[in-house]
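Everything below concerns the one structure shown next.
Just one protein chain is left out here, and the rest sit where they should.
First chain written, first letter: the chains are A, B and C, and each begins at residue 1.
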């Protein structure tokens, strides 16, 4: 930690800061510049920088140790590659996950999965427990939904991913699911993250609506520090002043995160934009920006979807998109699968 | 719902929209303006406005039914007044809650509570389970902390409030706690909100960092729809581009929420600003803006606090603030207690 | 305009609203739904919706007439194509503008332009007047800079674009410049916009840091309503809570704006991200999302640049990017030029 003293800081104030940090177990290194004296605090344990900021004569306190450990490229320089049912995410691979927002009926899942499978999609998404803003909205089929998606996925040799909302659901889900998703609203549900650290299947960790890249990576650190190293980060839009789109897709987060971390970064263009006609350009922008995959909503007939039909692609539109991604892939050095 | 057709919308497009909403069980009322035709959809069940927006010829879709039920002033015109240990929140009462960020030791709680109690504070706060951004930070004393705060509160005839992070903690907490807090990160942990609807003690519901007023009230609706009508809303700052303060305290949310809802609205100035010297002016601004109370961090000696010492008031500063609030109260028509 | 009355609105309140809007010259159309009465106000002049919102019994007021006229697709369904020195923007064309942040010396511009020209770039950028946050920072070469960029551009048969900051600069600039840029900070400098409406060369209108899409288009409307129809919209990042990148590039604004307006939309990835290694992925994301062009910072040697060197590409990196864009173009149905 570096403590920058004010321009007019007095000797006694500098001494006071030095004493303070030594009391907390740190060594103090003083260097006197032309304008500011800077005190380096080395080797101690945790200290809240704001405690130092409130001491007389202190201008600013700067943490210089990165908070990341397991998620960082310093810890693991090479890309993490996560493979599920033959589909790879990361390390030059662009994995595609598709399926409806919500599991409604066996027929709905069967029709959708049949088409997706025929296009080559190998990971099926669908929500069994739905986080809804209103208590009066449809809350999902629960375990019955899990049974449906598993049965359908098995029929077409697909893997399954669905959202887990609470630690009480984890054990049951492990019987049905191949990848667990943590939704944006739960990105800092630390109780949940800790439990997911003990699980041995991949976790898709969506970025919270107001989460900084640092907070997002720290939530991944929670999972990894529990022992589960298979984390896929998923950008799905952040909340800004702009209301024309549901959220603002932070596409530049892709190269930013890939520089700091070895984990794969995918995008959910459906929740980010909230409208079907924006999903396709944002999907192409994802691969162009270097993303490691997509999780996209497709419904065999969006007009009858119970939930989020407006942001679901028609199967034929998805097919065109999937084909385009495969054409773009070689130019962008990405293997679409 | 109102569907505004585009200026150049054709008859067949209007017919198509009418058919669509009738198929969903709505009646359709068409009114033709000079520029736009507007179709009113009445009486049906849930429909996603975006489904309509994607139909050809539609310019915009507007929901006109308020999503609020139990939280709204339309449902209950008079203020909800919540009383705990003789302290009232709402209906012209300004309730004050104080205590340290975290329960550290019996001695720390005892020293702090003794002073607060001597000033007339009757509700003690303190965290037993702490939501921390980093998995490597201090996570709280858990049940041992609950035992300490209860014992200390009883000694000084105070009530206890602490944060609940997960449904698995609720049952234990009910043995020790008089008011449960839902933290900002859990404001949309719907599984938790539903369970708190079954509890019969008051809930302080903090606003999420990126939560709109509407989402915040909908989360209160979750608790109330489960049967628990004792919800205290707590503004604690929202996330904006400004970084000088930890968060931006949205003080204007107080009159905004009070117009829509009958629930009391209090403020947490400590987490909102993150620095002690901003806590006092923001506390006074709260009562001046018509707020119904405060939850403020006070530590017998902030310099040795394990957590958030920088935003904790010294007891003597708190006393001056409490005295000033009592002087301001009569002018602002608020009974400070 | 539609006025939604509250659920419990009384007859006299409805009558009062009707009288109010008739007094302002509107016709009133009343339709009574099951829950809400809705009053349509047709045919009058300007009215502030908030005046209606404050009337007793009113729940909400909704403007249904789009504020856009000349910028909208309703006014002109086909894409505007703007051509400068043989480079086209819009209508399936992807135009590329490149050059340094600031005009420093003849030599610097000459070296940079020589390389760019050899790659096929035909529009050269460079700032003569620089908007700087600090009054103590370098403010640009002014007219001397304009002379340099014009001389260099003529030498390599390139067109020139530079930023205009004030109406007092316009007349001089017209002697040297082929496209004028309005910077983000001046997007709502209405005095400037009005004057640019009288000019007959194209205007690149950058989006303000906190400007909604609607405000951005209304600023284009200012220019167009003055008579100048040659407006190129330029997304350059919006201000959000995230600080890892300088701004958050709102790539989804591209398809959003293209749906509402016929004007071309280009992207400035250099200012949006502020770091060279993010510029290339964001440039590719722009064409993938359907953008109509790029304005990108390139310096013959970024390490000696006076300004923004960190976000300037090396010429050879730019060449690789330009080549990649030409490979991506055909798949994305864009002619890169």
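Methods note: a contact is a pair of C-beta atoms (placed from the backbone, for glycine too) under 8 Å apart; a residue touches a chain by one contact, two chains touch by 3 or more.
What you see is a predicted model, and the numbers here were worked out from it, not measured in a lab.
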For the chain omitted from this view, which of the shown chains does it touch? A, B, C
Looking beyond the chains shown, say which of A:29, A:155, A:198 or A:335 touches the absent one. A:29
Sort through B:31, B:212 or B:301 and give me the one touching the missing partner chain. B:212
Which residue, C:30, C:62, C:275 or C:331, contacts the hidden chain when the whole complex is considered? C:275
Using the touch definition up top, pick the residue from C:80, C:93, C:108 or C:189 that touches the left-out chain. C:189
For chain B, which positions touch the chain that isn't shown here? 210, 212-214, 238, 240-245, 248-256, 259, 272-273, 277-278, 281-282, 284-290, 324, 327-328, 331-332
Residue by residue, what part of chain C touches the chain that was omitted? 46, 48, 50-51, 53-54, 67, 69, 131-138, 165-168, 185-186, 188-194, 208-210, 215, 218, 221-222, 225-226, 239, 274-277, 303, 307-311
For chain A, enumerate the residues touching the unshown chain of the complex. 2, 4, 6-8, 29, 31, 33-36, 38, 40, 42-43, 59-60, 62, 64-66, 74, 239-241, 243
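What we mean here is this: only the chains that are shown with their structure count from here on.
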Starting at chain A, what is the smallest number of hops through touching chains needed to reach chain C? 1
As a test of understanding: of all chains, whose mean C-alpha position lies farthest from that of chain A? C
So what's the Cα centroid distance for chain A and chain C, whole Å? 31
Centre to centre, by mean C-alpha position, how many angstrom separate chain B and chain C? 38
What whole-number Å value describes the gap between the mean CA coordinates of chain A and chain B? 26
Give me the residues of chain B that touch two or more other chains. 239
